[in-house]
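One protein chain omitted, others in place.
We call the chains A, B and C, going by the order they appear; numbering starts again at 1 in every chain.
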């Protein structure tokens, strides 16, 4: 792969949890170079080091970068070519639209545009072709591309290879979601210490709707449509990072267990794309009786740059018509910043961001 | 109710977590008087105070009671009329059988006999008539009566009133189980701090089998048999006490939501029995968006003696044919010692332990 | 003790953590009757049940009480005779002064007036005579009486009986402070999960200054002045309730260890006062090698009404001139609402709130 140059990018909402994961992932990214970090008025002028929240190390190259409150117009003037949005849902929508109108494509973690008809809701391993939605846009306009909700992000990676095999009636999901999903200040410690909270606002609806949108768009020309439901129950547990999901599928078809396992282990749709943040393989199947676990598996993913991007699956039990398993993914990486970075890599490689990088797969 | 005298009872395995909950519940019980506490050789001769594990206060009257290693024969000689067993599963079976043969009825939390054909697996609110199994026993023999697995115990209370209404195809349960379910030493802190462990040995099988056994026995003469499956996924979370369960039911029938709620709130099958440890009502239905929670709801239950015996249900969502809710019960009280105490109360009141206490309900 | 009637009282800031402990302690108090609960504009009109934060049960009698935003004048008109203040420090000062000027005595947990010369900083077991400061006030004015900082509150109870014996040079304290000390939202869960935070704003200064003020005022006519320093290092740990303190004293005198232990166990300065919330004894000395522990000892204190008011001391090691021990007290009860309730009881009993209750000790 020959990369002519790193695209100048902005991280919007860089003082928050997802924003800082963007900073961590982009600081030494081969294709993108973060040159503007925005935040709210409150943090303006402080360095990224001053507001660093993550237990992971701050990247040296960004520790002294100053937070700004640049407008879309100022970002345009600053020569920003790509924006990564970690803006809070609710506030993100209008800013992202404004940027797109100014010709700056936005890769967003916010939920505002996720269900918009002309916005790809993208997990590259699952529905890479969803980028084609962008062709529907009138010529001059740039794009908004969304990564999904943090729970849906891991789920669809686990479902994508087996949905065609199983033709599910329903997918039942109960979640054990990490604290970082709510950011900082997020969940007060007195709410969650020695406790589980069986409620996360709008989460169950998002998981259902976004998962279906992605799985359906994954197979546009497929003879058999996705005719299933996703039924979620979501709870918050006292874990720092890593969403665990208990998944039970009622299937219409009855493949063998080895076929199911092979569908997961052989799943590698990005094999030819050579994207820097793509985990290879995207699914790690564990055979131990007690995995996946947030503590041990949240950073799954290789190569090194793709740590936290793999989805781990374990405890697979197949009693037709029911398939049960546990699935884990890092909510702030695969389910957040890393998802959008991977989306941007796919978009760049596929030629959506000006010049394609290297040669796209045939 | 007139109670002639407190029955002399033994607590088997009194040094463990469930054993100590037995001590707490029986110390000042109106119908039972703990006079012997047994333990392993290792703790023999120490006082209950020396080995006290619970954060709850030790009852004054038992703090100086000495732990013994009495045999069934010695318990017989000591005039023990009832035994409460918190013996570890695996070791409990033969001891409990020996006691029953000596004529001492055993109310057990151990799993060894739970699926025996002639042993009632009893949750009084659910299948009080299961005690009738004891009539099948040859005359001289006393009884073993089991409370179920800690997860199944809460679940069946929540299901009992709605199963006839919904006629479920399947009940899907994902659990968030507390540390005390594994006792002490139990779960090493390094296994669970900042983590969830999606595995508890044999738990999913027990939840399914025991729940069905109880629900089926609940309705022996009913025209419509229970024709459903229970499908469980069990995980351990870093919570001290209180098992939370995410329940999704696929129903064959479509009652209204008010009918479902009324079935729960009107459920009070022990109303006439006047059992000291029976929570009235047995189910507390919460309307807040984020309940039940282990921290806030594990001690639900009134009157005071029945704290920890009520089952709390919340977040009820009815999208026919799917009913979703969260359910919580105190695993060591409702799902452990308290369950067996309530079983013994029912047995005594119903005349199975010699003389009936007061008048049984007509 | 004959109590003519319960004094009508207001709880200021009743929607917060300390405010709700006031509600819990006063709901069925024999001498005080909470008739007004105030909160900020935001919670106005909601019931106490709507905003209940504590894992402890809400008192039935207050669950439906509505929160108001009553001014001092309105409280006066409502016939309020005593106010308990759980207002946030910083905002509390002017409101408390206004109430006192209106003739309503205020028992406050806020820090604003703690170091005011004419405001008693009171822990009844330690410096009951500090109430005499009130005599200095011009006739018509009512009083503000403060309980100290939550860490200092437990510390001075543990120090009071031994300071005269040891004549300390310095008291070194390192703290392990609970989450509830910061209220809700308080400490974000992502700041403290799997962590210790070695900083609590202004805490070390308060512990030193307030402890000395109380210990000095405890012995006004004593020949030997308190000539010691208090040196604190304060940290927050992931514990819900209960401040643990590692105390090391460098002593000038060398009593025997039995003398030291006897000073603690024999300490009962409120023996004659018959105050409802006074723990008897105020200090519980543990001999186990691993106590006190927040989980097990935070609710120490009898009778029942005084749960959480006793200070637990353990691991006493005396290597002259150094005395080491650990000390624990419930930060929100002894170190918060309970402290002020006890102060009000003392004040009422001593005749400062109109008519004395019963007969004061001679």
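Operating definition for what follows: a residue touches a chain if its C-beta (ideal position, glycine included) is under 8 Å from a C-beta of that chain, and two chains touch if they have at least 3 such contacts.
Since we're looking at a predicted model, the values are computed, not measured.
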Query: Who touches the missing chain here, B:66, B:240, B:261 or B:280?
result: B:240
- request: Could you tell me which of B:15, B:180, B:248 or B:293 touches the chain that is not displayed?
  value: B:180
Residue, one of C:47, C:89, C:233 or C:302, that touches the chain absent here: C:233
- request: Consider the whole complex, including the chain that is not shown, and state which of C:17, C:326 or C:352 touches that chain.
  value: C:326
Query: Footprint of the hidden chain on chain C, which residues?
result: 170, 172, 174, 176, 193-199, 231, 233, 235, 237-240, 244, 246, 248, 250, 289-296, 314-315, 322, 324, 326
Query: For chain A, which residues touch the unseen chain?
result: 55, 57, 193-194, 295-296, 299
Field: Residues from chain B at the interface with the omitted partner, ascending
entry: 17, 53, 179-180, 183-194, 238-240
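Heads up, the rule we're going with is that only the chains that are shown with their structure count from here on.
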Message: Only C-alpha atoms count here: how many degrees separate chain A from chain C in terms of the superposing rotation, rounded to the nearest 5?
response: 180
Query: So, what's the distance in Å between the C-alpha centres of chain B and chain A?
result: 43
Statement: Separation of the C-alpha centres, chain A versus chain C, in whole Å, is 49
Field: chain A, residues touching no fewer than two other chains
entry: 193-194, 238-240
